[in-house]
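Every protein chain of the complex appears in place save one, which is left out.
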Amino acid sequence: MSTAQDRKNLKPKDYKSEIKPIWCPGCGHFSVLSAITKALAHLGLAKEQVALISGIGCSSRIPAYVDTYGFHGVHGRALAVASGLKAARPDLTVLTAGGDGDGFSIGGNHFLHACRRNMDLTYIAMDNEVYGMTKGQASPTTAPDWSHSKLTPHGTGIRRFQPAAIALASGASFIARGFSGDPSGLARLVVEAIQHPGFSFVHVLSPCPTFRPEQRAWKQQVHPCDLETTDNPIDAAHAIQSDDGRSLGIFYIESLPVWRSEKAAQRSLSRIEQEFLV
Amino acid sequence: MSTAQDRKNLKPKDYKSEIKPIWCPGCGHFSVLSAITKALAHLGLAKEQVALISGIGCSSRIPAYVDTYGFHGVHGRALAVASGLKAARPDLTVLTAGGDGDGFSIGGNHFLHACRRNMDLTYIAMDNEVYGMTKGQASPTTAPDWSHSKLTPHGTGIRRFQPAAIALASGASFIARGFSGDPSGLARLVVEAIQHPGFSFVHVLSPCPTFRPEQRAWKQQVHPCDLETTDNPIDAAHAIQSDDGRSLGIFYIESLPVWRSEKAAQRSLSRIEQEFLV
Amino acid sequence: MNEREQAMSAQVLEFLAHAQALETESGERYRELSETLEIHNNPEAAALFQKLAHYGESRAEEVVQQTGGMALPELPPWECQWLSAEGPHRCMEEAHYLMTPYQALRLVLRNESCSCNLYRRSLRDAVDLGVKKIASEMIREKEKHLEWLYSCIEREAETHHPPQEDLDPPNAPE
Amino acid sequence: MNHSYFTPHENAVSITITGSGGSGAVTAGLVLLESVARAGLYGLMGRSVGPQIRGGESAAMVRFSSQPVDCPGDRFDLLVALDWRNVLRFVDEIPLDERSLIIADPAAGDAPEALTQSGAQLLTLPIKEIASGVKGGRINMVALGAVGAVCALPPDAMTESAAHTLAPKGDAVVAAATECILKGYDSVAEGRSFAAAPRPERARARWNISGNEASGLGALRGGVRFVAAYPITPATEILEWLAPRLEQLDGTLLQAEDELASVNMIIGASFGGVPALTTTSGPGLSLMMEGLGLAVASEIPAVVVNVMRGGPSTGIPTKSEQADLNIAIYGFHGDAPHLVLAPLSITDCIATTQWGVGLAERLQTVAIVLTDQSLGQARAVIDPPEMPLFTLSRQLADQPTDPYLRYRVTAEAVSPVTAPGTADGIYTGDGLEHNERGAPSSIAADHLAQLEKRQRKLEGFDYGKRWAEIEGEGDICLLTWGSSAGVVFEAANRLRAQGQTVRVLAVRLLAPLRTQILREAIGTAQRVLVVEQNHQAQFFHYLNAQQALPPSAESYARPGPLPIRPGEIVDLVQQGGDV
Partner (left out) sequence: MNHSYFTPHENAVSITITGSGGSGAVTAGLVLLESVARAGLYGLMGRSVGPQIRGGESAAMVRFSSQPVDCPGDRFDLLVALDWRNVLRFVDEIPLDERSLIIADPAAGDAPEALTQSGAQLLTLPIKEIASGVKGGRINMVALGAVGAVCALPPDAMTESAAHTLAPKGDAVVAAATECILKGYDSVAEGRSFAAAPRPERARARWNISGNEASGLGALRGGVRFVAAYPITPATEILEWLAPRLEQLDGTLLQAEDELASVNMIIGASFGGVPALTTTSGPGLSLMMEGLGLAVASEIPAVVVNVMRGGPSTGIPTKSEQADLNIAIYGFHGDAPHLVLAPLSITDCIATTQWGVGLAERLQTVAIVLTDQSLGQARAVIDPPEMPLFTLSRQLADQPTDPYLRYRVTAEAVSPVTAPGTADGIYTGDGLEHNERGAPSSIAADHLAQLEKRQRKLEGFDYGKRWAEIEGEGDICLLTWGSSAGVVFEAANRLRAQGQTVRVLAVRLLAPLRTQILREAIGTAQRVLVVEQNHQAQFFHYLNAQQALPPSAESYARPGPLPIRPGEIVDLVQQGGDV
C-alpha cells in the first residue's frame, strides 16, 4: 500500500492506466486526460481514494485511461452514479466526466439536479459540440446552422444549450470553463474544482477534429473571461448571458452548505424492530 | 360541426367537459382549469382544433376536464408528446399542462429542450411546490427547509429549482408567472402565451391546500413584477435572478424564429426508390 | 556558499524545474502520440514519435541531473508558463491518424523550436548568471536537436506524398 | 418456518368499515386491527379508497382469526357503514350474504338495495346519537365499540388500542374515543355477538406491520444502508418507513429526480461497497431496466423492490395485480441473467427482501423483489419473526491478484470484488463487454466467457429450500407465486377439509427457476393448476417456457382489481377439469 510520502511523489503519468485510448489522434480529449492526471498528481491524491465516473461517448471512455477506480456506465447517467457513490462514500474524491451529448442531451435532467443538490462532486464536461461516438450528429451545444449531420441537413435550427448559464440557473456553486488546448490552465481549473467544497462544474472546450475539423480554430477564439470571479449570482448571470461561449476561467464560486447525508442519534436495528411490537 | 359564428359564442363553461375533477376542494388547480377555459373562449378557438397534453399528477388530470382533444400520458413526458404532436400537426393549438414534479423533476430534460426548440407550444406548469398525487413529497421547487415529507424529514436541504431562470437560460422565448388565486389575470397570461409565436412558458403558482396548507398565504405574498416585460435576455436574467419567486407578470418576450419542420422539393416515393437501382 | 550564491541557485533550480516540466511534457505527449498512432495502424509515424519520446524523457532526466542532488521546487502545472498556450502540447491537435513521418517531423520541429525559443528568452531575460549558463547549454543542445530534425525533414521530403483522403467511412463503436 | 399459512376458514371473521371522507373508517380499522392483536389473535387489514386524494370514500377491511391470516376471506361477516354515501363503489369488493350482518345508523338513511339484496341482516344502532352524547365523540369509535361487541373482543383491547393509536392527538381525544368505544360496545344487545368468532386468547407478543414496512425491514436486515428512490404509489411507504431509520443506522436515503437517477444512484453506492436498494412500481420499473442491465453486466449488486399495481401503463395505481412478472424476468435487452423473488405474505416480505439483498450481494447481480399493493399497503398482526439463519455477503478481494482481474472466471463464477479505497484493487467497472481485467473487448471468446460466467454464478448457486414453500401431498397440485400464496394455502386447507389431497407449491425464487426440483415437487400430480393475479397468465407461460409443467397443467389467471378469494380456487378445483 502506498504511503503518504509515495503519493506525494506520484507524477501525472502515474495516474495513467496501461489501457491505450481509442481516441483519434488530435482529439481534444487527450488533453483533458492529461489535465486530470496533472491535477491528481498536484493534489497528491491516493489513487484508490479517487473514483472517476462516466457515461457513454468517446469522452466517456476516460475512466479506463485513468489509474483510479472508475465506472463506465450507460449513456447520460454518469452524474446519477456519481451522486449515489458520493452519498454513500463521502470519503472518496468523486469525479465525473463525459461529453456534451451525454451530459446535456440525454443526461440533462441529472445535470440540473446535480447542480441543485450541491454534493461535493466535480463534473468535467468535455464539449466538442457534436456526438463523436455515433459519427457526428448535432448535440445540444451545436450551433443551429451546422448542417453537416445527415440527421439535420439544414442545421438544427435550435438555440444552443448554454452549459454555464444552465449550471448557474440550477444553482451550481462553482462554474468554470477551460480549453483542452491549454491543459495546464485546465489542470488548474480541475484542481480548484476538486478543492471547492460542493458541486463544481468545469465546462471544457475539447475539439473533435474528426467530425468538427473547423474546431481547430478554437485556439484562436478562446480568451480569458474579463470578469473577476464572482459570488454574486446576478453578476454571474450577467457575465454568462453576455458571454460568447469561448471565454475561459472561473465564472462563479459561491460558498454554500454542501449536501450531506443527515444522521440521527444512532439506534440498533433490534431497537428499531421494537416499534412493531403491539 | 360548429361554424365560426358558433365558436365565437362559446363561453368558458362550454370548454369544460362533463367529467368532474377529483381535486380536493380548495385546490388551486381548479382556477387554472378555469383560466384555460376562459382563455380558449376569449380566443374563440374551435374545440376540435385544440389539444391539451399532460403527464401524471393531480394537475396532469386536467385534460379530461377540458372539452378539447386531450392526452394524459405518463409522468414527466407531456412536453415530448406535445412536441411530437405539434411537429406533425402544426395546424393545431397545442397546450401542455402539469405539475412541478412532472415538469421539473422527472420531466426536467424535456423542459430544457422544449425551451430551446421553440416550437409554437404553450406550457402551463401548475406549481404547488409539492407532489400532491403521491401524498406530499418535496418537489424541485420546494423550499429546502420544508420538513413535512417523511422522505425528507429534515427538509431537502437543496436549492429550489427556479423555473423561470431555467426557462430563460434554456432559451425560451416567452416567460410569465401567474397565480391561480387570480384566474382572470392568469387567463390573460394564457391568452398571450397562446398568441405568442414560439414556445411560451407560464409558471403558475397553484396551491395545494391538502399538503401545503401554508400556501394559503400566497395570496398575500404575490405581487406584480416591477420590471417592464423585456426582450433583452440580460435584463431578464437580472430580473429573474433577483426575483423572490412570487412576482407575477410576463418577464420576457423575444421574437425568435419558430421551429418548423423543414420541407424540400417534393418527390414521389417511387422516385425516391429509383435511387436504389444499380 | 554565500547568500548571493544561494539566491542564485534558487533561481537556477526554478529554471530547471520549468525545463524539466517542459521536457517531461514533450516526452509524454510524444509517447501518447506514438501509442495512439500505433493503435491507428500508422507504424511509421508511431515509430518516429517513440524515438522522440525517448529523447524528451532523457532530456528531462538530464535536467534533473544538473541539480546535483538538490530537490527541484514543486511547480504546479499552471505555474509553468511554458506549458500554457504556447507549450509543447500543441502538437496533439495537429495530429492525424494518417499523418506521414514528414508531417510528424514538421510538427515536432515547431514544437521543439518553441521550446528552444523559451530557453532563449530565459537567456535574454535572466540576470542570474547560473541561469544564463545553463540556458545557453540547453540552447546548444536544442539547436543540435533541431538540426537533426531539419535533416530528417529534408530526407523525408524527397519521398513525401501527402496522405490521401480516407475513403472509408468512420466507425461508431458504441 | 415459524409461521404456517393455515387459516381455518371457519375460525376467521371478516369485517369492513366504510365511510366517506372524514368519517374515520380507516382509523377505526387500524384500531380494530390492533385490538385483535391485543386480544391475542392474528389479523389482516386492507383498505380501498376512491380516486380523490382527500375526502373520498374509503373502506377498511379487517379479517381476524386465532391463526395467522394471509388472505381476505370469501365474504364479509360484518359491514359497518358510517354513512351510505358512495358505498356502492365498494359493492364488488364486499361480498355479503344472508349470514352477513350490516350495522348502520337509521339516521344515515336506508341501506342501499345493492347491499340489502344480499339477504344480509340489518342491525340498526343510533351511532350518531351516541357519539354526540360524548364530548368530542366520533362515530367511528362508536362503531368500533359495536364491532367489538359483535365479535366478542375484550373492551380493554379496544380502548388500549385506541389510546395507543390516538395518543399523538392528545388526551382529550383519547378520552372521548374510549368513552365512545365503551358506549358503542354497550349499545349492542347481549346475544348479538357472532357465535363462531375466534375466541380471544392470552395475549402474546405480536407485531403489527404493513407489507411495505416489512420490505423496508428486510432491506435493513439484509444490510442495505443506501436507498435512492422516486415516490410512486403503492411503494412510497417503504421509503417513508426507511428514511428516518436509515439515518439511525448511519445510512442514507436520497429522493432522486426520477427513476433513471435512482437506479443509477444505487449502482454508484453499491460500486462504492455499500449494499443499496431502490423501490418502485411498474412505471418506474420500466424506466429502471436500462440501469438494471448495466448492473447485471458490470456485476454490481443492486436490489429493486417493485410493489406491483394494476397495469399496463399508469393502469390502476391503487389496486393490486401480479402483472409485472414478465418485465421482471425478461425485461432486459441482451442476455441478462439476474434474480427475481416474490414474498408470499406480509411476514415473508421481511425474509424475502432480506434474502434478495443477500443473494444480490453474494452473486453480484440484480435482484428484483416483486411484492404488490395487496401486501404492501395491507397490515397484519403476526408473530415476531426471527432473523433467518443465512449469511450472504459480497466476496471481497482483500488481496487482489496483480493485475487485479475484476471479472475473473472462477470456479463458482463469482469474482471477488474490491471497493474504492482498496489500494491494489483498482479497476473500472463497465457495461461494455469486457475481458477478465475489465478492459472493453468484442472478442467472441471474451463475450462467451462473461455471458457464461454471469449465467453460471446464478444457476450453480445452492439456494437451499427457501426457493419455494411446499405443503401437503396429493393428486392435486396448486402452483402459485407471491401474494396469491395466501389464498391458495387457504383454499388447499379447505379442500383437504373436504377430503381432497392437495399439494401447494408457492414459488419464492422465480428466477433462476429451480426447474428440476420444481418438476420433482410437482411429481405425478394428476391435476396441476397455476394460480396468479394477472390477465395473460404470465407465471403459467413462464413455467412452460422453462418446461417445468406437465402438458395437462391448467392456468387460473385473473386480473385485478378484485382480490382472488379462496372460494374461487376451491370452486375451480371442485369443478374438475374445466378451468
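Going by the order they are written in, the chains are A, B, C and D; count residues from 1 in each one.
The rule we apply is simple: contacts are C-beta pairs under 8 Å (C-beta built on N, C-alpha and C of every residue); 3 or more make two chains touch, one makes a residue touch a chain.
Because the structure is predicted, anything quoted here is derived from the model rather than measured.
Enquirer: Quick one: say which of A:Leu10, A:Cys58, A:Ile124 or A:Leu186 touches the chain that got left out.
Expert: From the options A:Leu10, A:Cys58, A:Ile124 or A:Leu186, the contact with the absent chain belongs to A:Cys58.
Enquirer: Decide which residue listed in D:Leu285, D:Leu363 or D:Val573 touches the omitted chain of the complex.
Expert: Going through D:Leu285, D:Leu363 or D:Val573 one by one, D:Leu285 is the residue touching the chain not shown.
Enquirer: Touching residues of subunit A against the unshown chain: what are they?
Expert: Missing-chain contacts on subunit A: residues 22-25, 56, 58, 72, 74-76, 105-106, 108, 131-135, 137-138, 140, 150-153, 156, 210.
Enquirer: What does the interface between subunit C and the hidden chain look like in terms of residue numbers?
Expert: Interface residues of subunit C facing the absent chain: 39-43, 97-98, 163-174.
Enquirer: Go through subunit B and note every residue touching the omitted chain.
Expert: Residue positions of subunit B that touch the missing chain: 1-2, 17, 19, 46-51, 53, 63-64, 67-74, 76-77, 80-89, 91-92, 109-110, 112-113, 261-267, 269, 272-273, 276-278.
One rule holds for everything that comes next: only the chains that are shown with their structure count from here on.
Enquirer: Please report how many Å separate the Cα centroid of subunit A from that of subunit B, as a whole number.
Expert: About 31 Å separates the centre of subunit A from that of subunit B.
Enquirer: In angstrom, rounded to a whole number, how far apart do the mean CA points of subunit B and subunit D lie?
Expert: Roughly 38 Å, centre to centre.
Enquirer: Just how far, in Å, is the C-alpha centre of subunit D from the one of subunit C?
Expert: 68
Enquirer: Which residues belonging to subunit B are in contact with no fewer than two other chains?
Expert: Residues 105-106, 108, 140, 153 of subunit B touch two or more partner chains.
Enquirer: Going by the touch rule set out above, which residues of subunit D reach two or more other chains?
Expert: As it turns out, subunit D has residues touching two or more other chains at 244, 257-258, 432.
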